[in-house]
Every structure is written in structure tokens, then in C-alpha cells.
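The complex appears here minus one protein chain, its other protein chains still in place.
Letters A and B mark the chains in the order given here, with residues in each chain numbered from 1 onward.
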Amino acid sequence: MFDFLIAQTLNGLVYSMLLFLLALGLSLTFGMLRVINLAHGAFYLMGAYFGLTAWTITHSFAAAIAAAIVGAAFVGMALERSWLQRFYTRNELDQVILTFGFALVFADIMKMLWGKDIHSIPVPSLVSGGVQIVGTYFPTYRLILIGVGIVLFVATWLAIERTRTGALIRASVADRTMVSGLGFNIRLLFTYVFGFGTAIAGLAGVLGAPITGIYPGLDFEVLITTLIVVVVGGLGNISGAFWAALLIGLAETYGKALYPAAASFIIFGLMAAVLLIRAWGRDEEDVE
Amino acid sequence: MTKQGVTRRTLLASGTAAAGLSLAPSGVFSPAIAQAKPLRVGVLAPLSGVYASLGTNKTNGIKMFFNEQKMSVDGTAIELVIEDTEAKPQEGLRKARKLVEQDNVDVLLGVISSAIGYGLKEYVNRAKKVWVTTGAAADGIFKKANNNPYAFRSSLSVYQANEPMGTWMAEKGFKRVFVTGPDYAMGREAIVAFEKTFKAKGAERVGEIFAPLGTNDFAPYLTEIKRANPDVVYASYAGSDAVRFVQQFAAFGLQNSIKLAGYGYLAEEDTFEAQGNAAIGVYSALNWAYGIDTPENKTFVANYRKAYNSIPTVDSVAGYVGAQVVWNAFRKLGGKVPSQDALSKAVLETKIDTPRGPISFDPETRNVIQNIYIREAVKDGNEIHNKVLATFQAVRDPGV
Partner (left out) sequence: MNVAEIIAQRRLAPSVPLRLLSALGAVIAALAVAPLLGMPQFVQALIIEILIFSLLALSLNVLLGYTGLVSFGHAAFFAISGYAVGIVGMHVGSDILLTFPLAVLAAALCAVPIGWLSIRLSGFYFLMITFAFAQIVFVASFRWKPVTGGSDGLLVPGATLLGAPILGSREAFYYFVLAVFAICAAVLYAVVISRFGRTLVGIRESTPRMRALGYNVRRYKLAAFVIGAAFGGVAGVLNSLFNLFIAPESAHWTQSALVLVMVLIGGAGYFVGPIIGAAIVLLLQHWLSSYTEYWGLVLGILFIVLITGAREGVAGLVMQGWARMRGKVP
């Protein structure tokens, strides 16, 4: 019984960290820029593909990670600069349509460049083994992912809460005009933040590749799950995203292990429940 | 990764179709070809969406065969009209209507998705158009009860492919199986077929898990599997699920202690690249194997690799064989189709040799009767391929 708990909790934590990496970028982008980026899943897949190409050439996982981050950040910033900027004042629905359009465009471009077959990046041989934890064998790579997720959470949180740039970002969210009136280049800041968000998505893609594989369609699969995590955690709330990822990751894992038949409903039911609980008791004003 | 510049809309061949299998632009017949009206084959395949890579392999197989026949039969030219079903029933039916009603095809070939298969079988019965499917493997689509003269399946039924595996594994000495698969029709049907014969030989099932749609991470299940301590795991995953399951099975250290076996799609030529060494040693059952040691198959594999610069998969063969069936029926009728009923009769009487071995159709279900191969994934130089361990001949689907 004990080893069952340990094993499934660890499984849940790994899944949670992957979810968090995805949700972080999207939540950050919404929180800071008030932009709902439905192309977020595309950046995940993009990162995985960039990583795949880098790995195929160099056989180095580190190179793959670098390629993923740089590639996703570059495309993200290019997108933001060229198009997204005009949409900051538009309403949410317009942004949804725009980013959805880009998601479709990216999906097909990736298909053109990398084909339709299923690919994968092997786990770096250094960490390809496993460890025995209280009787169960657990792959080392997954343990590392847990660590990465936690480190990234702490680092991002510190960056936002404790650094000057973070303060700047928080201030811009609160009062854009004031900050730019004080002489800061808001536009550039937003571009960097967006790029950071997409870079994280790309990082998640390449780190997740040995587990999820790389194939067309993964972008939308991942997008749905990410949206759910972000909604449960609260749009724009980074710690919220972390706790939501934990909740959903563990709930789904235990759900799959204990009640496989009901597992599909868990994630949607959970989101609906959270949304309704939040809305209940509130007056009829817009919950936004 | 393969790129094929394709003009999908219509393929017309010039009389001098090159051995290099290039695609001629829609154009002119050489005078050497008779003036008879060309025969039109309507091909339905998923070229975008979830099954896109399967659909591409399938159409590659179809095109390769027709090109080998120089896009003609008995002096009559053959045209291919290829349409994308996007693996969605709504779109699949729409394209079928287009091919039948607007393009006036002489025969329909193709379809992979079983959902489309169910809907299409009814449509072709109403429209009275012969359809040879190269996919749509769900057991229920071709049964005695819903047999109709126009629908044929030249690929396989899930039952037919998995049933022999149960017998073979039990005879090999495996006694305790843990079954797992995706929680939808195909996943479950494969397990049912396997268990029937496996248990009939006295073996037992020690656990089962059906993964809900969209499962990316099998970790929770692998933990459960380990605890149940089976001597073999039988899995019916396909596509990206198959890649993940096999990889994660190995990552969790199960590869060395528990045998992994499954429905052929678990370990097939299109999953090996991503699965890597995790796939080595996996047993599976399917109606084809890369390593089938006949001249027919060896030629097929060599030609396919040269033509498309990629490794043929079971879907490539399915397309090729479907095309063989249609072409041979055309030839039997002398290069023309006087009526759909005549075509239907000609297809029913099919008895040909294919890269998969000999095939024919069961008149009670119009499902194919064929060999089923038990395969093992082995390292072959730099690549991994399936080699044949055993052959079950003339396997048919019971149809009930």
C-alpha cells in the first residue's frame, strides 16, 4: 500500500510539473499582457521539433534544450512584435481568433518542415537509468523533471516578486500608462515577457519529448490541458498555476490508477467545479 | 521523414510512365493506349488530421501499385482521384458523395477510420457502388448480419489479427497476462480476441487497464502492472500511444522482467524510429511483417524504399493490396466495368498473391481471408524491423 502511494504520488508530481511548465507560460502571458494565446500549444511542439533537429545533428540533449528555448523565444517575439502588439487594446475574443489562426498556421508549417511521422528524443544517457524508491523503480529523468518544475516555479516567482524587472512588470500590469509615462519602454518589456512565456513552452516541449513523443496534433492536445490548468489556477496567477497543476496532476494520476473509467471526466469536471465554486455567491457581475 | 510532392487531385499517366514512379502532370494519353473510357478509382484516405501519416503511407502503396501497372489495365487507362477524409466521418461521407456523385468513379478504395467505415458501408449499399476498404478494422463493420454486395474489406478485422496470438503465446508457455489498451472499440476488441484463445489454453488474466482517450502518461498504469507481476503484458495501443507505451515500459524497467506483446500496431515500422531500443524483443501479431521472406514481399519493400525514400508500413501494404484487388477485378472484366454488380462479383472471386501472402474474400462477410504473422522486433543493422516467428494461414473472421 505504501509503495503504491509513493509510486503514484511521484507519477502525479511528474505529470504536475509538466503541466506547470506549460501553464506557466500561458498564465504569465495572460497575467502580464492580458493576452490569451491559443497558439501556446504550437510553441510547445515547436520547441520539441527544434530540439529534435538539434539533437539529430549534435546528439546532445543540452543542444536540444538550447535550440528549443531560443527557437520558441525567437518565433514568439517575432509574432508579438509583428502582430500581437496591435491587439492589446482589442477585446479577448479577437485575440482568441487571432492566436487560433496562428496556431493553425504554425501547425501546418511544422507539418511541412518535419513531416507527419511520430518522433521522439531519447533521454540523455547520463540520466537514462532509474532509482529504487521504497521498493519501486522510478526513472531518473522523471525525478529530474520534478526538480526542474520546482526550481522554475521558485525562480520565476522570485523574479517577479523580488527583482526590479519583476516590479516593473507588475507595475505595467497595474498601470501601463503610468509606467510608460515614467520613461520605460513598455513595448520592449512586453515583447520580452511574451518571448519568455513562449520560451518556457518550448522548454516544456523538449523536456517532455522523451515522455510524450513529438507528432502533429500534440500542440492542440497540450493546449486543452494547459487551458484547464490555467483556468483552475486563475488567469495570470503564477502560484495559482503551480497549485492547480499539482491538483490536476495528482487528481488525474490517482484517478487513472483507481477509477480508470471515470478518469476522462475528472479533468473537465474539476474545472467546471472550480469555476462554479468561484462564481457562486458572487453577485452577477462579470467574473473576469 | 518523407516528403512527396503530390498533386493529389487527379493522377493521369502518360503511356510512358517511368520506372522511377514520377507523377506526370494531368495530361495526355499516348496514342498507344486504347480509346476506351478510362477507369476511375476514387481513393479516400486521411491526409490531414490524426491519421495523416497512415493515410499517406496508404496512398503511397496504392499509387505504387498502379504505377507499376503503368496506370492501365488491359489497354484501358486508370485514373486515381484521391480525396482527404481528415479521419472525420462527416468529411469522409462528404468526400465519398463527391467521388461517387460528382466524379463518377467506378470503384471506391480506402478509408482507415472505423467510424467512417460504418457510415460508408451503409452509403455504398444505397448508392450501389463497390467499395474496397484498406482499413476500417473494427469487428462489427463486416459481419454476416450486415453483409452487402458492395462493401469489401481487404485489410483485416481486429479480431482476425489478435486471435491467433492468444494461441501462440499460450503454446509458448506464457501463463499470466496483464492486458491493456486504449479505451475505445479497437483497443477493446483486440484484447477480447486475444484473451479468448489465450484463456482457452488454460492461461489466465491477472489484470486489465484501459487507458482513457488522451492518456499521455502511462506511468500510473505501469506501476499497477508491476505490482500484478504478470509474465506477459498484452497491449493494443497504436500510433503515438504505442510509441509512448513501449518507451515508458522500458523506462520503468519492465522490459527486462516482463515480456511485452500486442496487436501489431504496437510495434510497427512507423513506430520503431521513435521507440528505439525499447521496441526490441516485442512480439506482435498482424497481417504483414517487413521481414516476410518471399520474393513478392522483398521486391515490394525494395521498390517502396526506393520510390518514397521511407520504410513501408502495414498501411503501405494495405494500400498496395487494395489496389491489387481492384486492378485484378478490372482485369477479370476485360478492362471495363459493365456494371457494379459485375464488379462486385469479380472482386468476390479474388484469389491473388500479395506481399502479405495469398488472399481471398469470405462470401459470408466479404472480409479478407489471409495469413496472420506472429512477429518479433529485432535489430537489423541500424534499423529495427519485424521478423516473422510464425505464420497462421488462411485466417478468417468468424463474422458473428
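The rule is short, and it goes like this: contacts are C-beta pairs under 8 Å (C-beta built on N, C-alpha and C of every residue); 3 or more make two chains touch, one makes a residue touch a chain.
Given the structure is predicted, the values throughout are model-derived calculations rather than measurements.
Checked against the full complex, the one of A:Ala63, A:Leu104, A:Val127 or A:Ala171 touching the unshown chain is A:Leu104. The chain omitted from view is touched by exactly one of A:Glu92, A:Glu161 or A:Asp175, namely A:Glu92. Across the entire complex, the residue among B:Arg94, B:Lys144, B:Lys175 or B:Arg396 in touch with the chain not shown is B:Arg94.
The omitted chain makes contact with just one of the residues B:Glu122, B:Glu171, B:Glu204 or B:Glu349: B:Glu122. In the full complex, chain A makes contact with the omitted chain through residues 36, 83, 86, 92-94, 96-98, 100-105, 107-109, 111-112, 224, 227-228, 231, 235, 261, 264-265, 268-269, 271-272, 275-276, 279-280, 284-288.
In the full complex, the hidden chain is touched by chain B at residues 8-9, 47-48, 52, 83-84, 86, 88-91, 93-94, 97-98, 101-102, 114-115, 118-119, 122-123, 138, 140-141, 183-186, 212-213.
Here, only the chains that are shown with their structure count from here on.
Within the complex formed with chain A, the chain B residues making contact are 1-3, 49-50, 52-53, 56, 183, 209-217, 219-221, 223-224, 226-227, 239-240, 243-244, 247-248, 251-253, 270-271, 273-276. Residues 4, 7-8, 11-12, 14-15, 111, 114-120, 122-123, 128, 130, 136-139, 141-142, 210-218, 221, 253-254, 256-257, 260-261, 263-264 of chain A are the ones that touch chain B when the two sit in their complex.
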